[in-house]
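In this view, the complex is presented without one of its protein chains, the others remaining in place.
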């Protein structure tokens, strides 16, 4: 089952500068081959369900190992059986509607 | 790694009545022993990371099998290494602050 | 436009104990008459769009005033034009499906 997902990880109890933790997770997504696309409030990833969620779990493990006592994460995840769709397809689909106006 | 999670599943392409799909997922959480607590915009579950995410995956599989072509789910998931905490602990902790006012 | 919403507020930069901030926000929801229902990963509220979002904004203002430098909030919000629905209706609708099995 293929998924397109969007992941926002919030480390708690380590102050207000969170980018080094986000970067650690970004590397995990890259090494897992999940085509991460970083944006200002999360990261898009795509791949098989198990690969995506194994990587998210690894992010929690690594960010705890970096000394973070608490993590609150929000994950959006979409699956569809009617057709294959990539991150690029989804963005293009909206952009085509925008340009057609 | 223990998690407290909150899961909102939105089946797409099956009209506006979604409760039978939510109920199917609720049964999966119960059978997995994840102490589901249903609220008006999702379900709290708690358990080991792998058990919780296996159940959420199973929800997607079953809801697709029920004829849903597309599903968009939002998951909040929290982990902490500083102490054990249950769903009941979290709610009580806030309620104590409220009653002390 | 009536909404059913679910709000999770995460204060950042104030350590790992967040319940006093959540309690402050809970009081704001109560005083605004939004029928807050606290659960382990957020709070359900219902009311008119403007009243609900004014209360969420007030939560951010008050939690910043309590000394929190950064806040990350997740809001789920649902609207429908086909019929009126309350927090109780939504929960009952799923529970009826569960009991009918």
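Residue numbering begins at 1 within each chain, and the chains themselves are lettered A, B and C in the order written.
Here is the rule we use: a contact is a pair of C-beta atoms (placed from the backbone, for glycine too) under 8 Å apart; a residue touches a chain by one contact, two chains touch by 3 or more.
Note that the structure is a prediction, hence the values are computed from the model and not measured.
Student: Can you list the shown chains that the omitted chain is in contact with?
Tutor: Even though it is not drawn, that chain still touches A, B, C.
Student: Please output the residues of chain A touching the missing chain, sorted low to high.
Tutor: Touching the chain left out of view, chain A contributes residues 4-6, 8, 16, 19-20, 22-23, 26-27, 37-42, 44, 46, 74, 76, 78, 80, 82, 87-88, 90-91, 93-98, 101.
Student: In the complete complex, the non-displayed chain touches which residues of chain C?
Tutor: These residues touch the chain not displayed: 1, 13, 49-50, 53, 57, 60-61, 64, 68-82.
Student: Name, in rising order, the residues on chain B that touch the hidden chain in the full complex.
Tutor: These residues of chain B touch the chain that is not shown: 8, 10, 12-13, 15-16, 18, 69-70, 72, 74.
Everything that follows uses one rule, which is that only the chains that are shown with their structure count from here on.
Student: If I average the Cα coordinates per chain and compare with the overall Cα mean, which chain comes out closest?
Tutor: Nearest to the common C-alpha centre lies chain B.
Student: Rounded to the nearest whole Å, what is the centre-to-centre distance of chain A and chain B, using the mean of the C-alpha atoms as each centre?
Tutor: One centre to the other, that is 19 Å.
Student: Could you tell me the distance, in whole angstrom, between the mean C-alpha positions of chain A and chain C?
Tutor: Spacing between the chain centres: roughly 25 Å.
Student: Taking the mean of the C-alpha atoms as each chain's centre, how many Å separate chain B from chain C?
Tutor: Computed from C-alpha means, the inter-chain centre distance equals 17 Å.
Student: Could you list the positions in chain A whose residues touch two or more of the other chains?
Tutor: 13, 69-70, 72, 74
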